[in-house]
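All protein chains but one are shown at their positions in the complex.
Now for chain A:
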Amino acid sequence: FQDQAEQFFRSGHTNNWAVLVCTSRFWFNYRHVANTLSVYRSVKRLGIPDSHIVLMLADDMACNPRNPKPATVFSHKNMELNVYGDDVEVDYRSYEVTVENFLRVLTGRIPPSTSRSKRLLSDDRSNILIYMTGHGGNGFLKFQDSEEITNVELADAFEQMWQKRRYNELLFIIDTCQGASMYERFYSPNIMALASSQVGEDSLSHQPDLGIGVHLMDRYTFYVLEFLEEIHPASQTNMNDLFQVCPKSLCVSTPGHRTDLFQRDPRSVLITDFFGSVRKVEITTETISLDRDVAGFESKLPKDELATEPLKYAEQLPVAQIIHQKPKQKDWHPPGGFILGLWALIIMVFFKTYGIKHMKHIF
(Lines give C-alpha, C1' and ligand atoms only; values in the text may rest on other atoms or scores of the structure.)
Protein backbone atom coordinates (compact mmCIF):
# COMPACT_ATOMS: atom_id res chain seq x y z
CA PHE A 1 0.00 0.00 0.00
CA GLN A 2 2.86 2.32 0.74
CA ASP A 3 4.13 1.89 -2.85
CA GLN A 4 0.76 2.81 -4.19
CA ALA A 5 0.72 5.87 -2.02
CA GLU A 6 4.12 6.87 -3.37
CA GLN A 7 2.88 6.50 -6.92
CA PHE A 8 -0.08 8.58 -5.99
CA PHE A 9 1.94 11.51 -4.77
CA ARG A 10 4.73 11.25 -7.34
CA SER A 11 4.04 14.57 -8.93
CA GLY A 12 3.17 17.54 -6.83
CA HIS A 13 0.14 18.81 -8.70
CA THR A 14 -3.50 18.60 -7.89
CA ASN A 15 -5.09 20.38 -10.82
CA ASN A 16 -4.36 21.08 -14.46
CA TRP A 17 -4.78 24.16 -16.56
CA ALA A 18 -4.14 24.89 -20.19
CA VAL A 19 -3.58 28.18 -21.96
CA LEU A 20 -3.76 27.71 -25.71
CA VAL A 21 -2.95 30.68 -27.88
CA CYS A 22 -3.18 31.22 -31.58
CA THR A 23 -1.77 34.58 -32.49
CA SER A 24 -2.38 34.97 -36.21
CA ARG A 25 -5.37 36.22 -38.04
CA PHE A 26 -6.36 36.09 -41.71
CA TRP A 27 -7.58 33.18 -43.73
CA PHE A 28 -4.18 32.01 -44.91
CA ASN A 29 -3.15 31.41 -41.30
CA TYR A 30 -5.82 28.72 -41.04
CA ARG A 31 -3.19 26.28 -39.90
CA HIS A 32 -2.43 28.14 -36.70
CA VAL A 33 -6.05 27.99 -35.60
CA ALA A 34 -6.10 24.31 -36.56
CA ASN A 35 -2.95 23.75 -34.49
CA THR A 36 -4.45 25.31 -31.42
CA LEU A 37 -7.77 23.58 -31.82
CA SER A 38 -6.11 20.18 -32.13
CA VAL A 39 -4.23 20.68 -28.89
CA TYR A 40 -7.49 21.91 -27.35
CA ARG A 41 -9.21 18.78 -28.54
CA SER A 42 -6.53 16.51 -27.07
CA VAL A 43 -6.45 18.32 -23.81
CA LYS A 44 -10.21 18.19 -23.44
CA ARG A 45 -10.29 14.57 -24.42
CA LEU A 46 -7.77 13.73 -21.75
CA GLY A 47 -9.85 15.34 -19.09
CA ILE A 48 -9.18 19.05 -18.65
CA PRO A 49 -12.56 20.80 -18.56
CA ASP A 50 -13.39 24.04 -20.36
CA SER A 51 -13.36 25.87 -17.05
CA HIS A 52 -9.67 25.11 -16.81
CA ILE A 53 -8.79 25.93 -20.40
CA VAL A 54 -8.13 29.45 -21.63
CA LEU A 55 -8.43 29.27 -25.40
CA MET A 56 -7.31 32.34 -27.34
CA LEU A 57 -7.95 32.34 -31.07
CA ALA A 58 -7.06 35.42 -33.02
CA ASP A 59 -9.44 34.76 -35.87
CA ASP A 60 -12.47 32.74 -36.67
CA MET A 61 -11.77 30.16 -39.33
CA ALA A 62 -14.86 28.01 -38.93
CA CYS A 63 -17.21 30.82 -39.75
CA ASN A 64 -14.88 32.69 -42.06
CA PRO A 65 -16.63 33.71 -45.27
CA ARG A 66 -13.83 32.08 -47.22
CA ASN A 67 -14.29 28.69 -45.63
CA PRO A 68 -15.86 26.32 -48.17
CA LYS A 69 -16.83 23.97 -45.38
CA PRO A 70 -18.34 26.28 -42.79
CA ALA A 71 -18.38 25.38 -39.12
CA THR A 72 -15.45 23.05 -39.51
CA VAL A 73 -11.73 23.28 -39.03
CA PHE A 74 -9.89 20.29 -40.41
CA SER A 75 -6.50 19.08 -39.47
CA HIS A 76 -5.86 16.57 -42.18
CA LYS A 77 -6.36 16.95 -45.86
CA ASN A 78 -8.73 14.11 -46.20
CA MET A 79 -11.03 15.85 -43.77
CA GLU A 80 -10.59 13.04 -41.36
CA LEU A 81 -10.60 15.11 -38.24
CA ASN A 82 -12.75 18.09 -37.57
CA VAL A 83 -11.07 19.70 -34.64
CA TYR A 84 -13.78 22.31 -34.30
CA GLY A 85 -16.34 19.85 -33.08
CA ASP A 86 -19.52 20.72 -31.26
CA ASP A 87 -18.31 22.12 -27.99
CA VAL A 88 -15.46 24.47 -28.61
CA GLU A 89 -15.40 27.27 -26.07
CA VAL A 90 -13.24 30.15 -27.18
CA ASP A 91 -12.39 32.49 -24.30
CA TYR A 92 -10.46 35.21 -26.07
CA ARG A 93 -11.52 35.69 -29.62
CA SER A 94 -10.45 37.85 -32.49
CA TYR A 95 -9.10 41.24 -31.41
CA GLU A 96 -9.10 40.30 -27.75
CA VAL A 97 -5.98 38.21 -28.37
CA THR A 98 -3.33 40.80 -27.58
CA VAL A 99 0.00 40.67 -25.84
CA GLU A 100 -1.45 42.61 -22.95
CA ASN A 101 -4.37 40.27 -22.46
CA PHE A 102 -2.12 37.25 -22.73
CA LEU A 103 0.24 38.58 -20.10
CA ARG A 104 -2.67 39.56 -17.90
CA VAL A 105 -4.06 36.06 -18.13
CA LEU A 106 -0.71 34.57 -17.17
CA THR A 107 0.07 36.90 -14.29
CA GLY A 108 -3.47 37.22 -13.01
CA ARG A 109 -3.55 40.98 -13.17
CA ILE A 110 -7.00 41.08 -14.61
CA PRO A 111 -9.61 43.80 -14.09
CA PRO A 112 -12.32 42.72 -11.67
CA SER A 113 -14.94 42.82 -14.39
CA THR A 114 -13.40 39.94 -16.33
CA SER A 115 -15.56 36.89 -16.53
CA ARG A 116 -14.43 33.71 -14.88
CA SER A 117 -13.91 31.83 -18.11
CA LYS A 118 -11.27 34.35 -19.13
CA ARG A 119 -9.16 33.91 -16.05
CA LEU A 120 -6.32 31.57 -15.26
CA LEU A 121 -7.24 30.70 -11.70
CA SER A 122 -4.28 28.50 -11.01
CA ASP A 123 -2.62 27.97 -7.69
CA ASP A 124 0.65 26.60 -6.47
CA ARG A 125 -0.41 23.02 -7.10
CA SER A 126 -1.43 23.56 -10.72
CA ASN A 127 0.37 22.12 -13.68
CA ILE A 128 -0.12 24.45 -16.60
CA LEU A 129 0.26 23.69 -20.26
CA ILE A 130 0.96 26.73 -22.40
CA TYR A 131 0.78 26.24 -26.13
CA MET A 132 1.50 29.07 -28.52
CA THR A 133 1.52 29.14 -32.27
CA GLY A 134 1.73 31.76 -34.94
CA HIS A 135 4.45 33.63 -36.77
CA GLY A 136 7.63 34.26 -34.90
CA GLY A 137 11.26 35.10 -35.25
CA ASN A 138 14.41 35.15 -33.22
CA GLY A 139 13.25 36.23 -29.83
CA PHE A 140 9.71 37.31 -30.58
CA LEU A 141 6.25 36.10 -31.48
CA LYS A 142 3.93 38.19 -33.56
CA PHE A 143 0.42 38.90 -32.33
CA GLN A 144 -2.28 39.83 -34.84
CA ASP A 145 0.22 41.22 -37.36
CA SER A 146 0.55 44.36 -35.27
CA GLU A 147 2.53 43.70 -32.11
CA GLU A 148 5.05 41.30 -30.67
CA ILE A 149 5.86 39.56 -27.47
CA THR A 150 9.53 39.03 -26.79
CA ASN A 151 11.20 36.11 -25.07
CA VAL A 152 12.30 38.41 -22.29
CA GLU A 153 8.74 39.48 -21.58
CA LEU A 154 7.60 35.91 -21.55
CA ALA A 155 10.37 34.86 -19.18
CA ASP A 156 9.50 37.72 -16.86
CA ALA A 157 5.81 36.79 -16.97
CA PHE A 158 6.68 33.25 -15.95
CA GLU A 159 8.84 34.57 -13.14
CA GLN A 160 5.90 36.64 -11.96
CA MET A 161 3.80 33.49 -12.01
CA TRP A 162 6.41 31.66 -9.97
CA GLN A 163 6.65 34.42 -7.43
CA LYS A 164 2.88 34.64 -7.16
CA ARG A 165 2.70 30.87 -6.72
CA ARG A 166 0.56 30.43 -9.77
CA TYR A 167 2.00 27.17 -10.94
CA ASN A 168 3.59 24.00 -9.70
CA GLU A 169 5.05 22.96 -13.02
CA LEU A 170 4.74 24.52 -16.42
CA LEU A 171 5.02 22.97 -19.87
CA PHE A 172 5.56 25.45 -22.64
CA ILE A 173 5.14 24.34 -26.23
CA ILE A 174 5.64 26.68 -29.14
CA ASP A 175 5.19 26.03 -32.82
CA THR A 176 6.56 28.97 -34.78
CA CYS A 177 9.59 29.74 -36.86
CA GLN A 178 12.75 29.92 -34.70
CA GLY A 179 10.66 28.80 -31.77
CA ALA A 180 13.62 27.77 -29.63
CA SER A 181 14.50 31.43 -29.15
CA MET A 182 11.32 31.93 -27.15
CA TYR A 183 12.40 29.61 -24.36
CA GLU A 184 16.02 30.74 -24.25
CA ARG A 185 15.42 33.36 -21.60
CA PHE A 186 13.38 31.43 -19.07
CA TYR A 187 14.87 31.55 -15.60
CA SER A 188 12.11 30.42 -13.30
CA PRO A 189 12.17 26.91 -11.90
CA ASN A 190 9.92 24.03 -12.92
CA ILE A 191 9.50 24.99 -16.53
CA MET A 192 9.90 22.54 -19.37
CA ALA A 193 9.81 23.88 -22.86
CA LEU A 194 9.44 22.42 -26.32
CA ALA A 195 9.74 24.18 -29.62
CA SER A 196 9.21 23.15 -33.16
CA SER A 197 12.40 24.61 -34.59
CA GLN A 198 15.77 25.96 -33.59
CA VAL A 199 16.97 29.51 -33.99
CA GLY A 200 17.62 30.12 -37.65
CA GLU A 201 15.20 27.46 -38.82
CA ASP A 202 11.65 27.85 -40.07
CA SER A 203 8.80 25.65 -38.97
CA LEU A 204 7.06 24.31 -42.01
CA SER A 205 3.46 23.59 -42.66
CA HIS A 206 2.23 20.14 -43.40
CA GLN A 207 0.05 19.85 -46.41
CA PRO A 208 -2.40 22.03 -48.19
CA ASP A 209 -5.92 20.93 -48.85
CA LEU A 210 -6.83 21.76 -52.41
CA GLY A 211 -10.51 21.90 -51.56
CA ILE A 212 -10.12 24.37 -48.76
CA GLY A 213 -7.21 26.09 -50.42
CA VAL A 214 -4.86 26.63 -47.49
CA HIS A 215 -2.33 24.64 -45.49
CA LEU A 216 -4.22 22.84 -42.81
CA MET A 217 -1.66 22.30 -40.09
CA ASP A 218 1.96 22.77 -39.19
CA ARG A 219 4.16 19.72 -39.25
CA TYR A 220 5.23 19.73 -35.66
CA THR A 221 1.74 20.03 -34.23
CA PHE A 222 0.46 17.52 -36.75
CA TYR A 223 2.84 14.88 -35.44
CA VAL A 224 2.20 15.93 -31.86
CA LEU A 225 -1.50 15.48 -32.50
CA GLU A 226 -0.86 12.06 -33.99
CA PHE A 227 1.17 11.22 -30.89
CA LEU A 228 -1.48 12.56 -28.54
CA GLU A 229 -4.24 10.59 -30.24
CA GLU A 230 -2.56 7.47 -28.86
CA ILE A 231 -2.64 8.79 -25.30
CA HIS A 232 -5.51 7.98 -22.97
CA PRO A 233 -5.95 9.13 -19.42
CA ALA A 234 -4.21 6.09 -17.96
CA SER A 235 -1.16 6.22 -20.25
CA GLN A 236 2.21 5.97 -18.68
CA THR A 237 3.96 7.58 -21.65
CA ASN A 238 6.50 10.10 -20.46
CA MET A 239 8.03 13.29 -21.73
CA ASN A 240 11.03 11.64 -23.33
CA ASP A 241 8.63 10.19 -25.88
CA LEU A 242 7.22 13.62 -26.58
CA PHE A 243 10.75 14.89 -27.20
CA GLN A 244 11.14 12.27 -29.92
CA VAL A 245 8.04 13.35 -31.78
CA CYS A 246 8.70 14.74 -35.22
CA PRO A 247 12.35 14.01 -35.95
CA LYS A 248 14.11 16.03 -38.57
CA SER A 249 13.24 13.60 -41.34
CA LEU A 250 9.54 14.29 -40.88
CA CYS A 251 9.60 17.82 -39.64
CA VAL A 252 12.44 19.28 -41.72
CA SER A 253 13.15 21.62 -38.80
CA THR A 254 14.85 20.38 -35.65
CA PRO A 255 12.51 20.42 -32.66
CA GLY A 256 14.14 21.47 -29.45
CA HIS A 257 13.41 21.16 -25.78
CA ARG A 258 14.68 22.61 -22.56
CA THR A 259 14.60 20.77 -19.27
CA ASP A 260 17.36 22.33 -17.20
CA LEU A 261 14.89 24.35 -15.14
CA PHE A 262 12.73 21.35 -14.42
CA GLN A 263 13.20 19.63 -11.08
CA ARG A 264 12.11 16.14 -12.02
CA ASP A 265 13.68 13.87 -14.57
CA PRO A 266 11.64 14.10 -17.80
CA ARG A 267 11.53 10.33 -17.85
CA SER A 268 9.35 10.38 -14.77
CA VAL A 269 7.00 13.06 -16.04
CA LEU A 270 3.86 11.61 -17.57
CA ILE A 271 2.23 13.18 -20.60
CA THR A 272 -1.00 13.23 -18.68
CA ASP A 273 0.64 15.34 -15.98
CA PHE A 274 0.21 18.24 -18.37
CA PHE A 275 -2.12 17.25 -21.15
CA GLY A 276 -4.66 15.52 -19.07
CA SER A 277 -6.44 16.12 -15.86
CA VAL A 278 -5.85 12.89 -14.12
CA ARG A 279 -7.58 13.13 -10.84
CA LYS A 280 -5.86 11.43 -8.04
CA VAL A 281 -9.02 9.72 -7.01
CA GLU A 282 -9.24 6.05 -6.54
CA ILE A 283 -12.48 4.53 -5.48
CA THR A 284 -12.22 1.63 -3.15
CA THR A 285 -14.93 -0.46 -1.62
CA GLU A 286 -13.06 -1.28 1.53
CA THR A 287 -11.90 0.97 4.32
CA ILE A 288 -8.22 1.29 4.93
CA SER A 289 -6.80 2.41 8.18
CA LEU A 290 -3.75 4.56 7.75
CA ASP A 291 -0.79 3.77 9.84
CA ARG A 292 0.01 6.57 12.23
CA ASP A 293 3.69 5.95 11.88
CA VAL A 294 4.84 7.11 8.46
CA ALA A 295 8.44 7.70 9.34
CA GLY A 296 9.67 5.06 6.93
CA PHE A 297 8.06 6.77 3.98
CA GLU A 298 10.91 8.91 2.83
CA SER A 299 13.43 6.10 2.79
CA LYS A 300 11.35 4.23 0.26
CA LEU A 301 12.13 6.63 -2.55
CA PRO A 302 13.48 4.72 -5.55
CA LYS A 303 17.11 5.39 -6.17
CA ASP A 304 16.86 7.01 -9.54
CA GLU A 305 14.76 9.86 -8.29
CA LEU A 306 16.39 12.87 -6.84
CA ALA A 307 16.65 12.48 -3.08
CA THR A 308 16.11 16.15 -2.50
CA GLU A 309 13.54 17.71 -0.29
CA PRO A 310 10.40 18.76 -2.06
CA LEU A 311 10.73 22.33 -3.17
CA LYS A 312 8.92 24.82 -1.00
CA TYR A 313 8.30 28.36 -2.01
CA ALA A 314 10.05 29.68 1.04
CA GLU A 315 13.38 28.40 -0.18
CA GLN A 316 13.47 29.37 -3.76
CA LEU A 317 16.07 28.09 -6.11
CA PRO A 318 18.97 30.46 -6.34
CA VAL A 319 18.16 31.96 -9.67
CA ALA A 320 21.67 33.13 -10.35
CA GLN A 321 22.83 29.56 -10.36
CA ILE A 322 20.37 28.57 -13.00
CA ILE A 323 20.97 31.20 -15.57
CA HIS A 324 23.61 33.76 -16.16
CA GLN A 325 21.93 37.09 -15.75
CA LYS A 326 24.08 40.16 -16.05
CA PRO A 327 27.79 39.49 -16.24
CA LYS A 328 29.67 40.59 -13.18
CA GLN A 329 30.54 44.23 -13.56
CA LYS A 330 34.19 44.46 -14.28
CA ASP A 331 35.83 47.80 -14.29
CA TRP A 332 37.38 48.65 -17.58
CA HIS A 333 41.09 49.23 -17.69
CA PRO A 334 43.02 50.59 -20.64
CA PRO A 335 45.12 47.91 -22.27
CA GLY A 336 48.71 47.65 -21.14
CA GLY A 337 50.02 48.14 -24.66
CA PHE A 338 48.32 51.48 -24.92
CA ILE A 339 49.71 52.80 -21.65
CA LEU A 340 53.16 51.58 -22.54
CA GLY A 341 53.02 53.14 -25.99
CA LEU A 342 51.70 56.45 -24.71
CA TRP A 343 54.27 56.85 -21.99
CA ALA A 344 57.07 55.72 -24.28
CA LEU A 345 56.05 58.45 -26.71
CA ILE A 346 55.87 61.06 -23.97
CA ILE A 347 59.30 60.12 -22.68
CA MET A 348 60.72 60.18 -26.20
CA VAL A 349 59.34 63.66 -26.81
CA PHE A 350 60.70 64.80 -23.48
CA PHE A 351 64.16 63.56 -24.17
CA LYS A 352 64.17 64.80 -27.74
CA THR A 353 63.40 68.27 -26.50
CA TYR A 354 65.64 68.42 -23.53
CA GLY A 355 68.45 66.11 -24.52
CA ILE A 356 69.88 63.02 -23.00
CA LYS A 357 72.20 64.90 -20.73
CA HIS A 358 69.38 65.61 -18.34
CA MET A 359 69.06 61.94 -17.64
CA LYS A 360 71.95 62.06 -15.28
CA HIS A 361 70.08 64.63 -13.25
CA ILE A 362 67.20 62.24 -12.84
CA PHE A 363 69.22 59.21 -11.89
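Note that contacts are C-beta pairs under 8 Å (C-beta built on N, C-alpha and C of every residue); 3 or more make two chains touch, one makes a residue touch a chain; residues count from 1.
What we mean here is this: contacts and distances are computed from a predicted model.
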Per UniProt record, name of the chain withheld from view ["Dynein axonemal intermediate chain 4", "NADH-ubiquinone oxidoreductase chain 4L", "Gamma-secretase subunit APH-1" or "PIGU protein"]: "PIGU protein"
Would you mind spotting which of A:Pro65, A:Pro111, A:Pro334 or A:Gly355 touches the chain that isn't drawn? A:Pro334
For the chain not shown, which residue from A:Ser113, A:Gln236 or A:Thr353 touches it across the whole complex? A:Thr353
By the contact criterion defined above, which parts of chain A meet the unshown chain? Give residue numbers in ascending order. 327, 329-335, 337-339, 341-342, 345, 349, 352-353
